[in-house]
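Structure record follows, encoded as structure tokens.
Coming up: chain A.
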Amino acid sequence: MIGLSHYLIVSAIIFSIGLIGVLRRRNLLMLFFATEIMLNAVNIAFAAISHYYNDLTGQMFAFFIIAIAASEVAVGLGILIVLYKKHGSLDLDDLASMRG
Partner candidate 1 sequence: MENILSILVFFPAVAGLLGFVVTKESIRAYGIAVTLVVFLLTLWLWFSFDMNNPGIQFVEMIPLIPDFGISYYLGADGISLFIIVMTALMTLIGMASMGETKNIKNMIISLLFLEMTMIGVFVALDAIIFYLFWELSLVPMLYIIGAWGGPLRVYASIKFFLYTFTGSLLMLVGMLFMAYIYHNLTGVWSFAVTDWYALVLPVDYQIWLFAAFFIGFAIKVPMFPFHTWIPYAHGQAPTIGSVILAAILLKMGTYGFVRFSLPLFPDASVMAITPIAVLSLIMVVYTAMIAYAQKDMKQVIAYSSVSHMGIIMLGLFAMNAEGLGGSIFQMLSHGIVSGALFMLVGMIYDRRHTKLLSEFGGLASVMPKFAIIFGVMLMASVGLPLTIGFVGEFLVLLGFYKVSPMITIIAGTSIILGAVYMLRVMKLAFFGPLNNEANQKLKDLNARETWSLVPLVAIVIWLGVYPKPVLEPINNSVNALLAFMDEKAITKEAKDMIHVSNSFESGRPTLSIAGGK
Partner candidate 2 sequence: MENLVYIALFAPFAGSLFASLFGMKEREIFVGVVASILIFISFLASALLAANLYMTGEVIHVRMMDWIAVGDFNVGFGFVVDHISVTMMSVVTLVSTVVHIYAIGYMDHDRSFNRFFSYLSAFVFSMMILVMSDNFLGLFIGWEGVGVCSWLLVGFWYHKEDKPKEENPSISPSWAANEAFIMNRIADLGMLIGIFILYWNTGSLRYDEVFAQLPYLSETVLAGAAIALFIGAMGKSAQFPLHTWLTDAMEGPTPVSALIHAATMVTAGVFLVVRSNPLYAMPEVSGVSMFIASLGTFVAFYAASMALVERDLKRIIAYSTLSQLGYMFAAAGLGAYWIALFHLAAHAFFKALLFLGGGNVMHAMNDELDLFKMGNLKKEMRATWLYMGFASIALAGLPPLAGFWSKDAIIETAFNEQTYILWFMLVVTAGMTAFYSFRQVFLSFHGEDRHTPLGFHPHEMYTFALVAMFPLAVLALITGWFMSAYKVFIYHIGESVQYEMSEHTHHLAIYLGLLVIFIVLASIAYAYMKYARTGDKAWKRDEAKEQGFFYKLLKNQYYVPKFYEEFITKPYSMISEKFWTGVDLKIVDATVDNIAKFFYTTGDKTRSMQTGNLSNYLNWMAVGGVILLAVAAVSAIFM
């Protein structure tokens, strides 16, 4: 029987994959993907817990996140294109203009 803990473990594993992606990747586009992975890991956890408690709020929240993520990607990709046009690269190490 697949229980809640299995879902949560899967969610945690996916979240970790996303996190490692955030930490290791240098390309901004890849960072976006990694964040998407993390968001979806959370979505899995939300849906699973919502089912477990018989409370639809969690699933509603998951939809909400999907919507937010979509708009975020829309805006974010726009910025990426501008950045690429300006710098010719999406490598993070080249984008350190805020150095203190």
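These made the cut because all candidates are chains of the complex that A comes from, given by their letters.
In this section, contacts are C-beta pairs under 8 Å (C-beta built on N, C-alpha and C of every residue); 3 or more make two chains touch, one makes a residue touch a chain; residues count from 1.
Note that the structure is predicted; figures quoted are calculated from it, not measured.
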item: Options 1 or 2: the chain contacting chain A in this complex; value: 2
item: Contact footprint of candidate 2 on chain A as seen in their complex; value: 19, 22-23, 25-26, 28, 31, 92-93, 95-100
